[in-house]
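Shown here: the complex without one of its protein chains, the others still in place.
A and B label the chains in the order they appear, each numbered from 1.
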Amino acid sequence: MLRQAATTFTVETRGRGLVEFTRPVAAWVAQQGVATGLLTLFVRHTSASLLIQENADADVRADLERFFARLVADGDRIFRHRAEGADDMPAHVRAALTAVHLSIPVVARSLALGTWQGIYVWEHRLRPHRREVAVHLAGDIGAAS
Amino acid sequence: MLRQAATTFTVETRGRGLVEFTRPVAAWVAQQGVATGLLTLFVRHTSASLLIQENADADVRADLERFFARLVADGDRIFRHRAEGADDMPAHVRAALTAVHLSIPVVARSLALGTWQGIYVWEHRLRPHRREVAVHLAGDIGAAS
Partner (left out) sequence: MLRQAATTFTVETRGRGLVEFTRPVAAWVAQQGVATGLLTLFVRHTSASLLIQENADADVRADLERFFARLVADGDRIFRHRAEGADDMPAHVRAALTAVHLSIPVVARSLALGTWQGIYVWEHRLRPHRREVAVHLAGDIGAAS
């Protein structure tokens, strides 16, 4: 029978950039004793994203950051919303261009991530923030843990 | 026990721009009497998006619009698909760059939206359209309404 579980993760960011949190997510899913199901993550902010991206070469994350910094420049004169700083409106645009939620199937007791896929919070503001991620899991929870 | 509910929202747009519909979505979820669950919205069009974005300062939406209008210019000579107007192919590109579906956990009888997060249909065509959003909710529906 299908059941559900829910929790909230808090991810501390160190300013703009990617923070991986694949391990705590995988550990929580494993604790629920689910063999098959669907995990959904949702970031409760408009200036941070969730990203599935390569976790092998740190250059990939640095290149992603450089690309987005050029695409959505801090202090771009096109932006009128500047009260919260030159990095605030670019953060909203970056959030719109990426994802605020992820849904990942659980297969054979594991997240169906590919070999090189990690789960990241992408902080778009320059300063560190505490980001909340709402988490929902549906599946055959507790069936055989 | 996990149950599900489904409906369709129709959102009338006034041409290019964001139309918030957080309230009717939240009201429908509340009517289902769900304490914990997962809401999914899916826009049934290829020239409109769904967006979670700041609902406080209208400048944010205007800035988003300006940024995307510059990034994906109407009438760009790169586009060959022009039969439906100079804004049609840009609308498809904007849809590809943003989201056509959203999944939001329901926690403690409410959508797990952050303080400043609103749910929007983003109309990418210049003229008004009637946009259909398919809605699915799974959760402990009707358990204690």
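Keep this in mind: contacts are C-beta pairs under 8 Å (C-beta built on N, C-alpha and C of every residue); 3 or more make two chains touch, one makes a residue touch a chain.
Because the structure is a prediction, the values reported are computed rather than measured.
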Across B:Glu20, B:Asp74 or B:Glu132, the one contacting the chain not displayed is B:Glu132
Omitted-chain footprint on subunit A covers residues 1-2, 36-38, 51-54, 57, 59-60, 62-64, 66-67, 70-71, 97-99, 102-105, 107, 112-114, 116-117, 138-140
Contacts of subunit B with the absent chain, listed as residue ranges: 1-4, 6, 8, 40, 42, 44-46, 71-72, 76, 78-81, 83, 89, 92-93, 95-97, 99-101, 103, 132, 134-136, 138
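To be clear about the criterion, only the chains that are shown with their structure count from here on.
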Whole-Å distance, C-alpha centre of subunit A to that of subunit B, is 19
